[in-house]
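All protein chains of the complex are present and in place, except for one that has been dropped.
Going by the order they are written in, the chains are A, B and C; count residues from 1 in each one.
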Amino acid sequence: MQKVRVGIIGAGRIGKIHVDNLLRLPQVEVAAVSDLFAGPELEAWAAERGIASVTKDSGEIIANPDIDAIFICSSTDTHVPLIQQAAAAGKHIFCEKPVSMDIKQTIEATQAVEEVGVKLQIGFNRRFDHNFKRIAEHVQGGTIGSTHIVKITSRDPNPPHKDYIRVSGGMFMDMMIHDFDMARFVSGSEIVEVYTQGAVLIDPAFSEYGDVDTAIVSLKFANGAIGVIDNSRQAVYGYDQRVEVFGSKGSVAVTNDYPNTAEISTAEAVYRDKPLHFFLERYQAAYVEETRMFIECIIYDKPVPVSGTDALGAERAALAAKLSLQLGRPVKTDEAVQLAEQHLHFA
Amino acid sequence: MQKVRVGIIGAGRIGKIHVDNLLRLPQVEVAAVSDLFAGPELEAWAAERGIASVTKDSGEIIANPDIDAIFICSSTDTHVPLIQQAAAAGKHIFCEKPVSMDIKQTIEATQAVEEVGVKLQIGFNRRFDHNFKRIAEHVQGGTIGSTHIVKITSRDPNPPHKDYIRVSGGMFMDMMIHDFDMARFVSGSEIVEVYTQGAVLIDPAFSEYGDVDTAIVSLKFANGAIGVIDNSRQAVYGYDQRVEVFGSKGSVAVTNDYPNTAEISTAEAVYRDKPLHFFLERYQAAYVEETRMFIECIIYDKPVPVSGTDALGAERAALAAKLSLQLGRPVKTDEAVQLAEQHLHFA
Amino acid sequence: MQKVRVGIIGAGRIGKIHVDNLLRLPQVEVAAVSDLFAGPELEAWAAERGIASVTKDSGEIIANPDIDAIFICSSTDTHVPLIQQAAAAGKHIFCEKPVSMDIKQTIEATQAVEEVGVKLQIGFNRRFDHNFKRIAEHVQGGTIGSTHIVKITSRDPNPPHKDYIRVSGGMFMDMMIHDFDMARFVSGSEIVEVYTQGAVLIDPAFSEYGDVDTAIVSLKFANGAIGVIDNSRQAVYGYDQRVEVFGSKGSVAVTNDYPNTAEISTAEAVYRDKPLHFFLERYQAAYVEETRMFIECIIYDKPVPVSGTDALGAERAALAAKLSLQLGRPVKTDEAVQLAEQHLHFA
Partner (left out) sequence: MQKVRVGIIGAGRIGKIHVDNLLRLPQVEVAAVSDLFAGPELEAWAAERGIASVTKDSGEIIANPDIDAIFICSSTDTHVPLIQQAAAAGKHIFCEKPVSMDIKQTIEATQAVEEVGVKLQIGFNRRFDHNFKRIAEHVQGGTIGSTHIVKITSRDPNPPHKDYIRVSGGMFMDMMIHDFDMARFVSGSEIVEVYTQGAVLIDPAFSEYGDVDTAIVSLKFANGAIGVIDNSRQAVYGYDQRVEVFGSKGSVAVTNDYPNTAEISTAEAVYRDKPLHFFLERYQAAYVEETRMFIECIIYDKPVPVSGTDALGAERAALAAKLSLQLGRPVKTDEAVQLAEQHLHFA
């Protein structure tokens, strides 16, 4: 069997995770890695994994005729040009979320991909989580009838560093975007309107950048259902990722994953260990699965499980949520782009 | 010990429950019951319980000098005049929720009570539930630090009869009012703004009366916290009443009560019985406790646990939620009364 | 309707509980109470409850022609003569467990009852618990197919006082007897053989009286199933009462009851309150139900839910367990009486 030869652009934490997951797949060869800060350390890391080429120049990877697919794991501002170049070079593309902070560029990037006809899969890893997949299966399978209410909780164990807050794109584009995707995924319906309650309750640093650290966004879906997402940048008990879908025939809800099932009963209380700490622990298997699926889509020429349309759907909702907070009123997702031009300034 | 002599106005389902709960208290004598439809059946029921007087005329009870306290369990439209008469007669008052559909009348009623100085306790029974009390204790005790997010789910097992929908006052005043009270109770803070997403997904009959059967209301509290309530008129798996409060030091969440802890594992699934069916099952002990507390407040002259202020707080939020749905924008609770005059017509 | 007039013999803690539960039943009149230590305190207690007669003499109650049914709540050594006298007087009898420490006397007592034809219900209160009833329903209803394994855990929060240990009859007759009854109840089958592992791990005082404080007894049932009971006199986290029945088509298991469903998540752990503390809390509703059923059996002349045969079945197993510990070998329940004559000395 011909192996799928993969090049990685951006060898930060997530890029390295993808490499290690790709290396578990017998049908894959990781051929090259590029990183702006490539050096002896990265070279040693690559050598240990049998990766032949390490470079600072992403262009080298895109130009390499032996490479079939590219993982874009560099900073968000580089995603769109890299997608465009990779598509032009006929490479299949896996791109981390969000595609762009500027939704118009996301549109351009996805159009570029469509014109060429290569695969583009977006890194909404949570769709591959065993819990959320099970919800989606039940909703699609009709277990709970027609969907009435979607509820999503997503809280991080710790707020990001101040330097990150500044460039993060804000809570909605950086963090809640996963939940907008989840809402679309489990409901099977498009988000048409959002309303945002936001607050700065954890760290005033968020205010400095016009951001919030706590938010509740209510949703209206195209299929008539309604929903709500709550986010917090700091849950001291750890990563809190729960989803519930309620419908005419019942509900399906998933809670967190735990490191073990041990329940301890003492004279004080009955207790257990905290949930898995953060996304690397919680979504370890989901990361493996998303790369496996991407490679499979290439080999068998199947549609990708998370498309450019999904990137756009989530980004549009994130933009609308940001605008709703700013304007103090509900915002329709299809008015978000136009409103953004009037009210927001993209870097 | 001198017994507290109680008169009951309105011997429907809830009135009868209060009687049976009062009869379990050794310090109470149920002296009289009035009901518009009093007849042989009610007389037999009263005789079995040793209640001396049964009448159609609530005025008789209010005028009875031997009666210390009155339970108002008649239809909502009678609450305000009955409170005013009972207060004028110097009786302590337990009144079912809501005090009134017209918040201005609620204000008048509570003022009448304050002027006289009698006790007025409102029938927000859920505050006495073992689960919700435990949440409030943890929040007040500082277990979870400062409050960031309040989440309340409240779903009925079955929609009410069409005849009831018509006169119910709508989802916010009839059903979600309990949740507005719960939000105030567990947060210890006033609701200052609401935004409503509403939908008719269960029965078109709700549309006929300008009502909804499914709603999500997001909340802003005076202490800076934010929150969300979701309501449905029909959860096929039974009464669904859950609350979660999340804060700087953690979270506390309560789920439903179940008829037993039995877990059955078969070749198909692992399952358990559905939650307790409806409020009579779920809040049985809470109803007992609210009457016990009311009587205790009379005997020891203590402040009531649920006051006229609490009635007003919840009604104002309910009114704002109704207006938010109608106007399609967030509504501040302190603009609700004025807005209502412009936009709503009270019967 | 003619009320059932009840007399209570023995007004200790459990006797008083029965009175309060009986007083909740409209078909019952508690006519008289006797207690060896009757005095002003008991008289006041009785007066508060409208009980006309208080005496030191149980014979007075038995001789009273107006009394229909007698609750025997006095010390175990008085049960058998009181049953015999009450039966001779034609009274229906509710007797606390165990009927006797000497199984031959239990046989005599139950025979006396059978000859006269009055009702005799034994106070195995746990059969009326919502959880254990649900297990029995599932087993009888065929949910789990034929029974293979029965597992029962029963641990007290605190060991009894030393004075009580001395007269308790030992762990098997005093404590595990409930579990032998439970094993018979949920399996619907007789215990035919037991083997005991016992240890003194909590308090050496148990050794002084030839008793143990920790025990595991394995069981063989007439229907071929096998089982195990574990008992401890001290679970620091509270009353631990769980049952599991495993069979050819699955299993059904019940866990403890908790004072609330609150789950608290903090930086240290996820925890909840301890289970309900002891039998008064855990079996409150079961006590109510057992008296209700007893009265109903009298009124409608139905068979009692826990009979003298059940008393004998549990006592025989308890005796066999005690002998097994002493002899260091498995003991068949039908050899227990004969073995006891050779090996045990009854006071």
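Keep in mind that, in the parts below, a contact is a pair of C-beta atoms (placed from the backbone, for glycine too) under 8 Å apart; a residue touches a chain by one contact, two chains touch by 3 or more.
The model shown is predicted, which means the values in this text are computed figures rather than measured ones.
Asks: Which candidate, A:S34, A:Q85, A:T106 or A:N131, sits in contact with the chain we can't see?
Replies: Only one listed residue reaches the unshown chain, and that is A:N131.
Asks: Check each of C:I14, C:A88 or C:I216 against the chain that is not shown and name the one that touches it.
Replies: Hidden-chain contact among the options goes to C:I216.
Asks: Could you tell which one of B:Y164, B:Y209 or B:Y271 touches the chain left off the display?
Replies: That would be B:Y271, which touches the missing chain.
Asks: So that we can see where the missing chain sits, which residues of chain B does it touch?
Replies: 235-238, 240, 265-275
Asks: Against the chain that's been left off, what residues of chain C make contact? List them.
Replies: Chain C touches the missing chain through residues 146, 148-149, 151, 153, 155, 195, 197-199, 201-202, 214-216, 218-220, 224-228, 230, 232, 234-237, 240, 246, 248-251, 328-330.
Asks: For chain A, which residues lie in contact with the unshown chain of the complex?
Replies: Interface residues of chain A facing the absent chain: 24, 26, 48, 130-131, 133-135, 138, 143-144, 249-257, 259-267, 273.
Quick note on the criterion: only the chains that are shown with their structure count from here on.
Asks: Tell me whether chain B and chain C, two copies of the same sequence, contact each other through the same residue numbers or different ones, using over half shared as the line for same.
Replies: Same: most residue numbers at the chain B-chain C interface appear in both copies.
Asks: If you average the CA atoms of chain A and of chain C, how many Å lie between those two points?
Replies: Each chain reduced to its C-alpha mean, chain A and chain C end up 59 Å apart.
Asks: Which integer distance in Å separates the CA centroid of chain A from that of chain B?
Replies: Result: the chain centres lie 42 Å from each other.
Asks: How far is the middle of chain B from the middle of chain C, if each middle is the mean of its Cα atoms, in Å?
Replies: 41
Asks: So which bits of chain B are touching at least two other chains?
Replies: Residues 249-251 of chain B touch two or more partner chains.
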